[in-house]
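Pasting a structure here, questions to come.
All protein chains but one are shown at their positions in the complex.
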Amino acid sequence: MSLPVRVGTLLAGFLAVVGGVIFVVIHYLLAGPPTVDYSAGVTPDSGQTVSIMLQEDAQNTVTSHPDWVSYFIKDPKSHQWVHTTLFKVPAGTTIDVTILGYDGCTPLRNPFWGKVTGTAGDVENVNGTPVATLNSWGSCSVAHTFSIPSIGLNVPVASPTTLKENNSLCGTSPCTSGPHTTVTFSFKTPSAPGDYFWQCRVPCGLGYLDGFGGPMQTIGFMTGEMEVVS
Amino acid sequence: MAAPSAQREPNHAIRLGFTWLVLALAADLLIWFVLGPHLPPGGLASQADGQRFDIKVMAVMAAPVMIFVLLYFAYSLVVWRGREGDDDDGPPIGGNARIQTAWITVTSAIVLCLFGFGTYELYHSYGAGAGEGPSPIYNPPGAELTAAQQMAPWSPGKPVVVQVIGQQWRFTYRYPQFGGFETTYLALPRNQWVQFDVTSIDVIHSFWAYQLGVKADANPGVDNVAYTKPTQLGRITVRCAELCGLWHGAMFDYGQVMTLANFQSWAGASNAHFASVTKLLPPYATTYDPTEIPLFKLGKVVKALGLFGAGGGYYPPNDPSQP
Partner (left out) sequence: MAIETEPGTSTQPGGGVPAGEPAVRAWWTRPAIHTGLIGAVIGYAFGHWLGNYWASPGVGSPAQYQQIPTADANDFAIVLGYTFMVVGWLIGLGFFNDLVLAMLGRPLRDYQLRNGGDTGMARYFRLTHDHKVVGLQYLVGMIIYFCTAGLLAMGIRAELLSPVHHIFSSSAYIEIVGEHGTMMMMLMTSVILGPFGNYLIPLMIGAKRVAYPRLEALSFWLTPAAFGVLLSAILLGGFHFGWTGYPTLSVQDTSGGDAYAFAFGLMGLSMILAAFNILITVICYRAPGMRWGRLPMFVWGILGTAVMMALAAPILVGGMYMILTDRTVQTAFFADQLGGSSYLYQDLFWFFGHPEVYILALPGFAIVCELLPVFTRKPLFGYKIAAAGMIGVTLLSFFVWQHHLFDSGIDPDMRPLFMLTTELISIPTGFIFLVGMGTLWKAKIRFTVPMLFCLAFFFNFLIGGISGVFLSDVPADTTEHGSFFVMAHFHYTIMGGLIFAFMGGCYYWLPKMMGIKLNARLGYAHFWLMFVAFNSTFLPLFAIGLAGQPRRVFEYQRDLTTLNDWVSISSFFLGASILIFVINFVWSTVVVREREIGNPWNSRGLEWQTASPPPAENFAVVPVVLTGPYEYGVKNSPPVADLNPPVGVLTASLSDTQTAGAEA
């Protein structure tokens, strides 16, 4: 082969490789669900209160994994449910959380996580009633949990309790109707900015060993990050 | 080789040997007296201190060896570099039986000494803080290895039993001798032997209490025992040292070594604080199989839904039929 052909082939190969690497990095390694911003217009450490709203669904009809359970977060501006588990909140601020539990009950792997910790008064309100501990083994009571380990927050999210309700859960996500519970609680964000991961402690990765694969380890389904900004 | 050249040449062996002796001695003294007290993992607990001693001794053994090799290489690269225009071959030295024998003898002796030292230290320090499985042979006095023994209330002279439960992605600690409560905070009394019973309820984790000198893998279905004795008051950092999934990197927490009196009042307060959830926990055992919830713990509705174990089992029949 002549020199121009060799160099031309070389350059073409080089560009193809660089293009491929950039494509993989952008589309697979850097890709992720969007972040819902609750921090806009709020001054950190100013005593203001931020309200955030999540819902948990038994399945989702918006991804290629229809049988994975999933959280959704409500965008404060558009009031649309977003399929993500990433949200941004201001530092040193009280957060009022509302979680709509559209999923049925599953026992916890470790019943210890049935205790509410880290919220104001160490309680959550289930349909308006304050509750400090839920017994997921003894009764149909817990669907998932909302836990941020590094700030000691653990909230078992209550589920509909009757057999009838559990057998007629909403089938189109994000859910707007169907049997559900409304869980509310408040907690204070830490003053140090950073990413704080949160997770569910109910082994709800159906079909995965120990129930902790699939949605439990995929950001955008049952685990995510709370980004605290100052 | 030719005698005249040997006369003209300096005695490389003596030069090297003397320089090595000076450097090695200096390095060892520095390691022992200057660097040694600052070596990790510190002296908060007996096992950490023992590990620091081991690292120090290894460093003292290693430094002369490293200096010997590096000095020799540096010397030979300078002294025996090929001169410009000299295309001849070097002297054909194919080996030297005396040097080879000496080398093998010395390296073997070092290795056997290290083995003896390591084994003594392992035995002497009750397992060196490493996980020793369910039936350790290196025990401090009073070690208790069955669930029944561990649940007997603590009395002075017995090790404080702390069960470490690894789960994705948090360690929780259970204190069977103090009412069996479970907590996320690791508190330990000073100057008491502590027996960690490390287990997992999902994948493999590794309980690494850095300042205590303890590292023990948390295996599902295995009670992995490790011992340490905190000797100073201070903060403990616990990290997971075995990749356990998505948030392995964020699986850390903190603990505290406190005085015995403080520890006992902390345990009493925690027992009261967690009473509501303690009664929901499975009976204390050395390992747990959460895929089978004890039947008496199951309520009516759960039975009706066919839920007999925590979700996400393996074979379809064992899975909860997610409604």
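We just call them A and B in the order they show up, numbering each chain from 1.
The rule is short, and it goes like this: a contact is a pair of C-beta atoms (placed from the backbone, for glycine too) under 8 Å apart; a residue touches a chain by one contact, two chains touch by 3 or more.
In this text the structure is predicted, and so the values were computed from the model without any measurement.
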item: Residue of B:Leu23, B:Leu145 or B:Ala241 in touch with the missing chain, whole complex considered; value: B:Ala241
item: Touch criterion as defined above, residue of B:Leu30, B:Leu114 or B:Leu260 at the omitted chain; value: B:Leu114
item: Footprint left on chain B by the chain that the document does not show; value: 12, 39-41, 47-48, 50-51, 53-55, 58-59, 61-62, 65-66, 69-70, 72-73, 76-77, 80-83, 86, 88-96, 99-100, 103-104, 107-108, 111, 114-115, 117-119, 121-122, 125, 127-134, 136-137, 198, 202-204, 206, 208, 210, 213-217, 219-222, 224-225, 237, 239-250, 289, 291-292, 314-316, 319
item: Hidden partner interface residues of chain A, rising order; value: 1, 3, 6-7, 10, 21, 24-25, 28-30, 32, 64-67, 194-195, 197, 205-210, 212-214, 217-219
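The rule is simple: only the chains that are shown with their structure count from here on.
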item: CA centroid of chain A to CA centroid of chain B, Å; value: 35
item: Chain B residues within the chain A interface of the complex; value: 165, 167-170, 172, 182, 184, 201-203, 220, 245-247, 250-251, 253, 274, 276-277, 280-282, 290, 293, 297-302, 304-305, 307, 309-314, 316, 319-320, 322-323
item: Residue ranges of chain A in contact with chain B within the complex; value: 58, 104-112, 114-115, 132-133, 135, 137-140, 149-150, 152, 161-163, 166-167, 169, 197, 199, 201-213, 216-219, 223
